[in-house]
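Every protein chain of the complex appears in place save one, which is left out.
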């Protein structure tokens, strides 16, 4: 159970209501009127709680679970402990996400502007926004409705945010046009100069960075991540992208819709990722490349060439994942033979 | 000598007192009543200063040093320059640490709450705390005694800190229970949502992150490091862990006691490290793994499997360190033979 010091649980909900919320189906024998007061992990759930099984690695926990109900794939239905009510879904994790959102809804912000916040008189602030202590909002900025601007956030002149955005404490946003439902975590840096200069033995000469950062609807940007503005073109983050912590996104990068960028990935300048491409933790992608839609880049891979749609690559320099695994296996074998 | 612009030196101390402070032994012939006014490196120390030799790479500096005294391993005692007083210790670096702490003690904070700080009326602040300009402390937060809350820090609702903690400027702490003597460096992000969502072609769906961050006594968390809160279970950092800058710690991760996590390491969700495990710079550890107590992970290693207690691994994918070194040597040899 989530610590009530930090979380407030809604509910209880009947199983019928949870089926409706999640789009899952009631399994035969499950009582639609039974009530559940919370979500919990398989290990920790009790009779009044609902859990889920998504990763078969945890099948043992499922068999031993005392959860009153669980959301599972239909294939697992006949393995459930006796007395456990089941909701069946082909995507149990997504169904669980909806149920958990129902138990732990994000309340609308309580509209307020902290007396210590500075909002430039020329800025436009939508209805229902909450602006916390020490936040600074620059000239001509436009903030949509119901946004939460965290404490000590700095939003630069002219920045535009859509509705229902969250800007986490101590983050900075400059030279940016941001959609709705964007969640910017604490410490994020958006819109600073890209790393552009003319190198030379007499000293490096700064090149003005004249583009912006454009972020689509529903994007999340993880804590302390940095997204530089374009050098001339814009840096673009497509709708629905999920970006983890400590990621670096260089100037002129374009991410399509729904890309998943895991922690500490670096994407160099002017590289483009297609829709739903994904890069696992600490991967690096060189500049001026094209990564196709749905491509997958393994953790720590170093990508130096274009990657085709749907391809999976790994290693440094990155090669098709199967080839990389064979390289690793071959090296291991050769060393053992000599050993 | 440390720049008096920034540092205030205590002392002088007699050699006898420094022996007592450090637990080191006076070498034969060393005058217990001789006085020393400061610590300094072997290269820079003069007759009134005390230095140390820990890394034998610097033995030449030891031989040439003009330091009045030095802390060394007993094995080095007969190599000291004439006239240098010695303190003998089997762990000269630890003995030096104690001596340096005596010369440069951290003074207790001067109790104060800056007028521009915001402390929620329901928060509890222990005796002797100092709360700097622009800091924000949320509802029902509990801060122990003698804590220093840096300028523009943001501490969320309900957060608990023990005694004698330091929270560096511009950092943010949410959904966290933190022990005593914890040192959080500037720009740290603790307790934001983990990277949890149900992926899907129709868009990724956020999964509420319902856990906390629990940090034990005496932990250090380096600048701009990010520690996500748990998804349901907690993210746990054991007592005495040393975490460097720009480290990423995912949701549900558990670190045992005394782990050492060097800069830019990434630890993925739900992975567990045993007591005194160590990960060198830029290493990455995949999710849902178990790393045994005392295990060592080489710099830039990519760990994709469990690591046993006391094992050392390197490379990507990580293998036992000796095997990795042999792989590298073999590749080098093959290429040169062909070259």
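So that you can tell them apart, the chains are marked A and B in the order they are listed, and the count of residues begins at 1 in each.
One rule holds for everything that comes next: a residue touches a chain if its C-beta (ideal position, glycine included) is under 8 Å from a C-beta of that chain, and two chains touch if they have at least 3 such contacts.
Please read these numbers as outputs of a predicted model, since none were measured by experiment.
Hey, which of B:138, B:187 or B:317 is the one touching the hidden chain?
Checking the options B:138, B:187 or B:317, the one contacting the hidden chain is B:187.
Out of A:41, A:172, A:235 or A:254, which touches the unshown chain?
A:172
With the missing chain put back, one of A:134, A:162, A:179 or A:294 would touch it. Which one?
A:134
Considering the complete complex, identify which of A:65, A:183 or A:224 is in touch with the unshown chain.
Only one listed residue reaches the unshown chain, and that is A:224.
Of B:101, B:290 or B:306, which residue touches the hidden chain?
Going through B:101, B:290 or B:306 one by one, B:101 is the residue touching the chain not shown.
Suppose we count only contacts with the excluded chain; which residues of subunit B make the list?
Spelled out for subunit B, the touching residues are 2-3, 5-7, 39-41, 44, 57, 91, 93-94, 96-98, 100-101, 103-104, 114, 116, 132-134, 150-152, 168-170, 185-187, 218, 220, 222-224, 240, 242, 244-246, 258, 260, 262-264, 276, 281-282, 299-300, 315-316, 328, 331-332, 334-336, 338-339.
Name every residue on subunit A in touch with the hidden partner chain.
Within subunit A, the residues that touch the unshown chain are 116, 118, 134, 136, 140, 152, 154, 157-158, 170-172, 174-175, 187, 189, 192-193, 195, 197-201, 203-208, 210-212, 224, 226, 228, 232-233, 246, 248, 250, 264, 266, 268, 282, 284, 286, 288, 300, 302, 304, 316-317, 319, 323, 326-327, 330-331.
Keep this in mind: only the chains that are shown with their structure count from here on.
For the two copies subunit A and subunit B, what is the rotation angle that overlays their Cα atoms, in steps of 5 degrees?
Rotation angle, to the nearest 5: 120 degrees.
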